[in-house]
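Removed from the display is one protein chain of the complex; every other protein chain stays in position.
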Amino acid sequence: MDDFKKPGGITRRNLLAGGGALVVSFSLTQAFGQSENPPPPPPPTADKPTLPGALNDDPFLDSWIKIDGKGAITVFTGKAELGQGIKTSIPQCAAEELDVPFDAIKLITADTFVTPNEGFTAGSMSMLNSGTAVRNAAAQIRELLIAQAAVKLGVDPATLHAEDGHIVGAKGEKLAYADVVGNIQLHVNAQPVSKLKATKDFKVMGKAQPRVDIPGKVTGGQAFVQDMRPEGMLHGRVVRPPSYHATLIDADIATVEKMPGVVKVVRDGSYLGIIAEQEWQAVKAMRALARSAKWNEKATLPDINHLPETLKSLAVQDGVVADNKTPAVGVVKTVDATFTRPYQMHGSIGPSCAVGHLVDGVTTVWTHTQGVYPDRDAIAQLLGVDKPKVRCIHTEGSGCYGHNGADDAAGDAALLAQQVPGKPVRVQFMREQEHAWDPFGPGMVTHIKIGLNAENKMAAWDYELWSNSHGSRPGSAGALVSSRYLSKPFPEDPQKLVITPLGSGDRNADPLGYDLPHKHVIWHFIKDQPVRQSSMRALGAYCNVFSMESAVGEAAILAGADQVEFRLSHVKDPRGIDVINAAAKNFGWTDWKPAEGRGRGFAYARYKNHACYLAIAVEIEVDKNTGKVRLVRANVGIDSGEIVNPDGIKNQTEGGIIQSMSWTLFEAVQFDRTRITSVDWQTYPIARFGSIPDSIDIEIVPRPGQGFLGTGEGAQGPTAAAIGNAIRDAIGKRLYDLPLTPDKVLAAMAAPAAA
Amino acid sequence: MSITLNVNGQDQTVNADPDTPLLYALRNDLELNGPKFGCGLGQCGACTVIVDGKPIFSCLTPIAVLEGKKIRTVEGLGTVEKPGPMQQAFIEEQAAQCGYCIPGMMMRAQALLEKNPAATETQIRTALEPNLCRCGTHMRILRAVKRAGELMQQAGTGGNA
Partner (left out) sequence: MLRRLLIVLVVVVILAGAAFFSLVYKPAIDAVPPGQAQTFDTALVAHGAELAAIGDCSSCHTTAGGKPFAGGLAVPTPFGTIYSSNITPDRATGIGQWSEAAFQRALREGVDRDGNFLYPAFPFDHFTHVSDDDINALYAYFMTRQAVNAPSPASVLQFPYSIRQAMAGWDLLFLKKGPLQPVADQSDEWNRGRYLAEGLGHCAACHTPRNQLGAEDSSQQFAGGSVIDGWYVYPLDKNSPAPTKWDVASLTSYLKHGFAQGHGAAAGPMAQVTANLAGVNDADVKAIATYVASQMGVDSTTPTPAPTTMAAGEPSPPLNSGDSLNLPMTVPTGADIGQTVFATACSSCHTAGRAQPFGGVDLRQSSAVNADSPQNVVNMVLYGLPASDGKVGPIMPSFAGALDQGQLVALLGYLRSGAGKSAWSDAATVVADTLSGKTAVKSYSADGIERVPGAGNARTTP
């Protein structure tokens, strides 16, 4: 744990100054811009081959791993710990390939003065990008250590191997890493191919490594940015406008300035902030200032009672997501359905927080942003300073599940820190600020037509979706909420239609998992953002997979086929087949007996068509008196490629299922025509223990020797679809509009039977 | 104004207004990290601490009512080196994702198990209803609380390390 008492803390310079034997010059590559998906690497050329994982973006080995003169190993990742467990799984990769105990690795996570630029920690990419880079860098450094030891020992390197922090020879020669590391130049480009250990030889990877952060978190250790209290720290609060387009008429600054403990009241245009000595004083001052403020407001929000119609009526730009240019042939029956999703909230339990500190013209911000470099760029622009004058250090916050208020809090901490040079300021959002100003997962509408041929196989697939970008992350100042209310406001970044293989709003919309003679997929991209929106766990894949797998469920019913067999008959990828079979078998799909008020549902998707394979079978219970649905149990088959930390995969998947269940059954952001009205847990309820299933069972299909596949978001879409399919099974009616609430269940049950 | 609070067995003096919520006194004046700010409204349970054996929302409780009462936070259950049964169980079950809600969960569960270490799963679920977790760690939290009950029964203690 870094010493939070001493702001400044480590820097790459002082870290390396102490007896480092390696000559290091840190390399910076440009930020990835505003998408959480970095553009695919350019095609390899003779002088620039494609490298494993994020080594492509930062090819120097010493950007990732440093070994000092005493043999101490430090691993650098540009990724951040979000509760997904990378502080544990990334060191596992390094320890394995360097053949040292897990505890021998010190990990430094995202810090713009220290670590590689890995853009955003998002899209289930941590292990794929950073884990792969660290593992390969470690393997290559191991080979460099062996080569150097061979020179020193005067033996053939082929006779040497690495073992427990030493290079060991066939004849008992033994050199500690510290003995050879001083002679190695690690500031070298990584090679395209590494000599990776075989799965059977793993000592650290593939094992359920206990998370390094849990003992501290359960004993009151300093773990979160909220826990920082550097010497002389002041407490900041902001007063947000009551609605997006409000302008401040007046606020009683003079009175609030006189309140006990108040150090500064800040007004800049319509932006209001407070700095006070004690936290409770800051809260009181914030309340007084908020209560005194008078605003002009504008009714700019869509009519929530007609949200799908509104979304479809906004100006769109069409993009083709998939088109195999083959006409539909032999269709005899069709499933035709429209699905909708409301705006939904990240809902972090801890409202966002950041500490800002201006010293000698450099503003340091401790932040739980998912992207320290893009956030740094945005803050530099906000403050009107050069990028090197801002340092963003990732410090854990409450789980974010995407782009929540973290970056905004960082912006506010930077702004307020300018008011009190030399003094650290901790800005803590209040609950309703986190709720109302969250960049929500956007509302969506999807329309799908699946054509069945005479053999009851899916012969045609036509899909269209209406959606925003799912991405308004920082990179520029306009992405930070406060910037819009300053007397010299920054414009929001214009939204652009971008179609990539990994997808964003269109994520998973290309039905690659199924063998389809005809497919045509269109994204009606909505440029305007009447409600603030950005990236939330799984982006468009949540609603796309819900829609697609619900429709596949309906197609199976239309075909008179079993849900599992119908899917298997269209899946060619053996890894997909394996997870489907695992989920079905563990659920007891073939032996399942119908019971009144019970239903079973199935869904399958390969996340992003690129990351983990996941199939899920669920059983639900419907109280037909009240319409309440309860998830009873879930069985999952998942293939995450080479397994680093199996318990981490299970933890993330269990969490994904419960979170998706909550989105699916309960959640919709409420607003009137002017204001967001979901401002607390009364008005935006999420799952409590009363709704938690009896059991969740996860089988990981092992894939020794395969690459890592991102896991953290794989369950979101399939869980929603499986629940929808199970409701269909239980009540004989399908629900099309998320969330699947009791009133919709009752209405569906009361409706006449489907033709 | 100064108020003496007994926190984790020690009397400590806090200089703050009597209407200051306990949460701020614990976090800022006494520099304890366990109780967390989650909503300030008593809707999420992140701030839960134990007062005289009962779980309370520290974000809504003025320090003025706490003189002479025994306040306990997750720091009082044990240390990294010597974790108490509840902490041991959460480590064993790896019952955390981001971990932000976990100390509040642990304190509410601790209060339940000190009364009844053999609490059933239904009783645990019911007791934890006021506390929210967004990561979806619930299955592990339930396992950990059951495990903590077993550890407490084995140790025959009320659960402090």
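In this document, chain identifiers A and B correspond to the written order of the chains, with residue numbering beginning at 1 in each.
Following the convention adopted for this analysis, a residue touches a chain if its C-beta (ideal position, glycine included) is under 8 Å from a C-beta of that chain, and two chains touch if they have at least 3 such contacts.
All of these numbers come straight from a predicted model, not from anything done at the bench.
Residue A:F671 is the one among A:Y514, A:F671 or A:Y736 that touches the chain not shown. Contact with the undisplayed chain is limited, among A:R484, A:R688, A:R703 or A:R728, to A:R688.
Per the touch definition above, the residue from B:G40, B:P103 or B:P117 contacting the chain not shown is B:G40. Between the chain not shown and the residues A:E81, A:D412 or A:E432, the one that touches is A:E432.
What subunit B contributes to its contact with the hidden chain is residues 1, 17-21, 39-43, 51-57, 60-62, 64-65, 69, 111-112, 115-116, 119, 122-123, 126-127, 129-130.
Mapped onto subunit A, the interface with the missing chain covers residues 237, 239-240, 242, 283-284, 286-288, 290-291, 299, 303-305, 430-433, 436, 596-597, 623-626, 662, 665-666, 670-675, 677, 679-688, 690-691, 742, 746, 750, 752.
By our rule, only the chains that are shown with their structure count from here on.
Distance between subunit A and subunit B, defined via averaged C-alpha coordinates, is recorded as 29 Å.
Interface residues of subunit B, counted against subunit A in their complex, comprise 16-17, 20-21, 24, 27-28, 31-34, 36-41, 43-44, 46, 73-75, 77-80, 83, 86-87, 90-91, 94-103, 106, 125-126, 128-129, 131-140, 142. By the touch rule above, subunit A contacts subunit B in their complex via residues 82-85, 208, 210-211, 213-224, 226-227, 229, 278-280, 283, 346-351, 396-399, 401, 428, 430-431, 647, 651-652, 654-659, 662, 680-682, 686-690, 692-693, 695-696.
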